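Here the complex is missing one protein chain, while the rest keep their positions.
Take a look at chain A:
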Amino acid sequence: MTDAATGFSHRFRATELDARAALCEIIGTLQARGLVQEQIGAVEIALAEVINNIVEHAYAGTAPGDIVVDVAFREAILKLTTTDGGKPLPDGRLPEGRPADVTGAVDDLPEGGFGWFMIRTLARDISYARENDRNRLELTFDVVPAVDRH
């Protein structure tokens, strides 16, 4: 059963500064709920990349709309669901997220393209759907020990 008391939701405008504030608030709440630091780090990295992608790509060339992040705990799983009203992902599906090639000369090193690889590596599961003209992305993470539930 989903423990409604421990879930929470956050809605904010898709700008870099609002994204930073929202991420800090969500991560702060997870810390307050007793998630261990290593897991917090993984969640923060992955969620930051998801949100940055929405800000930079989904809403590219349009006025920044909203982003909603729903956080839910279920047994030893943390589920983050983001929705936004921006453009769909290219080809309507999750990018492959191959690792960036860092073996070349310094001048050829990538300065981007790390995001989806990190998201895919850090999350246990990831799924994407386009529903009612909104993008819906679900990320799950294993969390151990169980989050303190009050």
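Keep this in mind: a residue touches a chain if its C-beta (ideal position, glycine included) is under 8 Å from a C-beta of that chain, and two chains touch if they have at least 3 such contacts; residues count from 1.
Keep this in mind: contacts and distances are computed from a predicted model.
Peer 1: What is the missing chain called in its UniProt entry, if the choices are "Anti-sigma factor antagonist", "Secreted protein", "OB-fold protein" or "Tripartite tricarboxylate transporter permease"?
Peer 2: "Anti-sigma factor antagonist"
Peer 1: Consider the whole complex, including the chain that is not shown, and state which of A:I45, A:V68 or A:L94 touches that chain.
Peer 2: Per the contact definition at the top, the residue touching the missing chain is A:I45.
Peer 1: Taking the entire complex into account, which one of A:L109, A:A129 or A:V144 touches the absent chain?
Peer 2: If we include the chain that is not displayed, A:L109 is the one touching it.
Peer 1: For chain A, enumerate the residues touching the unshown chain of the complex.
Peer 2: 16-17, 19-20, 37-38, 40-42, 44-45, 48-49, 52, 55-56, 99-100, 102, 106-107, 109-115, 117-118, 121-122
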